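A single protein chain has been omitted from the complex, and every remaining protein chain is retained in its original position.
== subunit A ==
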Amino acid sequence: MRETPSRASTTSTRTRVRPHALVPDRHSWIDIAFTLALTGVALSAFGTSFTGTAYLVVGMVGAVIAVVVTHLTRAAGWPVISAVVICLVLFFLLGGPLTLRSLGDAYALPGGTTLARVADQAIFGWKDLLTTLPPVDGDGPLLVLPWLSGMLAGMVGLALAHLPVRRAWLAAVLPVAGMTVVLCGVILLGVRHPQSLLVQGSVFAGLALAWLAIRARRASATVQGGSRSWTRAAGAVAMLGLAAALAHPASALFADDDAERTVARNWVEPPFDIGRYPSPLAGFRKYVDLKGKDDPANVYDKTLLDIEGVPADTRVRFATMDRYDGMVWGATDNALPGPADDSFQRVSSTIDNPVEGTEVDATVTLGEGWSGVWLPTVGALRSMRFETGDARAKAEIFRYNLATSTAVVPSGMQPGDRYSFTAVEPDDELGEDTVGSSDLAPLPQGAAFIQGPAEKWTEKAGADPMDRVLAAAEHLRSEGKYSDGIGRTERIYVAGHSVWRLSDEFVNAPQIVGNDEQYAATMALIANDIGVPARVVLGAVVPEGGRVTGKDVQAWVELRAADGSWKTLPTERFMSTTPPADQVPETNTPMSGTVIPPPNPIPPPSDAGEQSDADLKERKTKRKEADDEEEGLIPGVPGWVGVVLTYVGGPLLLVALLLGAVIGLKAWRRHRRRSADSPSARFVGAWRELVDHARDLGQVVPLGPTVTRREQSAGIVSRQATSLARRADSFVFGPGVPEVTAAATFWESVDAERRAMSQEVGRWQRARAAVSLRSFRRTSPARGASPSAEEAADPTSGPAPVAGRVASAATRLRRRADWRSRRTPD
């Protein structure tokens, strides 16, 4: 339809809506290209989370599909929601063949199981990704996530680019902001170490700025008399290049290092609790020689494992215990200070382990003496492959702690299980020049008893912490005696390494007597007291032939060096092998004949391989209490309060912020209406405020561009609505120019009526109205459908084609835009 000159001249800001061609025009191609390019850059951030490049291929396929669908639905004149629905359908239909091939779901037509798996991965896969030590298998089911991300990014980018926005700057910024959000989301799902600062930072910023500039120029008026196009283009490229070149080094100056990067993994707590498993050190006596005594739990002579691929004297690690709770040394998560990968996380078949050293390729077959959840390994794992039993199930639940190099299979390992692994054996020898770590390691609760002996034994060793540790070790080795508590005269040397056992019956006893359990536990406490972080390792030294039996099991101590590595303090350095004298040591204080001494404490069973459930429960409770008291999530606040504040207060705070934002937005809108430039616009704004208030209260108010104030007032449940509508009309359309004071008075009337309307409803409904988003929704289109002139000219008079309907809609929109341009912007 042609515009008459008079119409064209009356409205300078006219929104012209045209039907969109099936083949993209130049602007659409630019938007599509930038959307796909930015999506590719954003998806590349998954590089640290997935092995291979399948994630990028799948993600880009999703992005291309989403872009095509979004464009086609726009060309057809369908709403954006139709693109969402179509993409959702394609996501499920193609999700199986593209992402679940490893599970055998490669059929072109997915079945119910496949659809359920895709949905399951799309919903719960995020948690699996965040709780799995990266990188995960690049061809595994978690590929659903890049598939979903790519589709989401493509749709968000192009849909926002096509969104009709009246403000030019907003139209330019919106799609770029959307893609930036996608990038941030992918980075959050990644790891602390970025895939590539250059790609994720400079390239993305360059592309985003270029797109922003193109869209801003497209949305603004053409500059007359400016530079030539090639000059501007060259200038823009130069500026972008300069910005990108400066951004990269500048980021190194201002940005924190990788350890300070914030990713979702920082907050996601793996649901695995290593603390619920008993300490293997507490059951050390099942590895000792019973000297003829029969005990089915004892494995002294039994084969624990056969290991191939490692030389003799290699240390096989069963478990690393890095926390003492007053009862036992146990394995725990996050014992190390600061951000570190110090937790038992699910890992895939390959592990990105940064440790350097000698590569090991070993195979282990568990023997008859082995049971439990701990998995014997050597060095720092690089890959793991289970070969027997339900290998896939074991691989699924297999967990590994990078910081302690300890592996766990929660379902337990059985004799006969076989697995292979590659690992790196670091240089862990404690040298003369090894400097202890300066990280502060607080002395565990209840271990204060060690301070006196440690001070006494190391007083001649000087000030160097490592020298003091070695002096204490030497004192233990030279002054101590070895006993497994077997035999009639040695039964008093009970098992366990609780505070009582290590204090009264070990370091403060007339004679230091114990075995690996007590020596290693004590040695680690002394080192921690001196200031060198230490932990206890239960493992075995591989004998000739590779068959490890109970007699090869040892408990040694690892000390943390200044470079962050852990050095082994062998058992021989701090444990004596000399048996004690046959004479029973006197542990009771001589008393007078009239005083009956208290009975000796009842020791725990010396031959118990595992601790009783009661012991474990008590220990766990004490540990939990200690955790709450010592390491509350908020310093200075009791643990449980901190937990509540952290896990409940956080979401509540977020909700409160959102609700506050809504209230603030409404206040801003009200202020904007109240302080409009012209007084008549203030009257209009006041009426709209009343209408919005009624909508927030849940009232059904007629809306739309063709509805007048009087018609709206009929739908508002209010005593004064009709009168106020009439007053607003009289000021707006009346003969005199409305005054500011009259507008202020009218606003007061509207405010009073709003309060009266609020008083009519209950408190809960008032609160809901205050945070309701209903009034922010766009008003519904005009009632009925008005066929366009183009449709009238169609002699067929049948159902209007799509293009005709789009033209009709465009005509209506144009006419509304004419009248909206005469209104006060809202």
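The rule is short, and it goes like this: contacts are C-beta pairs under 8 Å (C-beta built on N, C-alpha and C of every residue); 3 or more make two chains touch, one makes a residue touch a chain; residues count from 1.
Here is the rule we go by: contacts and distances are computed from a predicted model.
Candidate names were "Phosphopantetheine-binding protein", "MoxR-like ATPase", "Sulfurtransferase" or "Glutathione transport system permease protein GsiC", and the UniProt protein name of the unshown chain is "MoxR-like ATPase".
The residue from A:Asp128, A:Asp464, A:Asp729 or A:Asp751 that touches the chain not shown here is A:Asp729.
Residue A:Ser678 is the one among A:Thr180, A:Ser678 or A:Gln765 that touches the chain not shown. Interface note for the absent chain: among A:Arg265, A:Lys567, A:Arg709 or A:Arg754, the touching residue is A:Arg709.
Contact between subunit A and the unshown chain involves residues 1, 678, 680-681, 684, 705-706, 708-711, 729-730, 732-735, 782-789, 791-792, 797, 812, 815-816, 818-820, 822-824.
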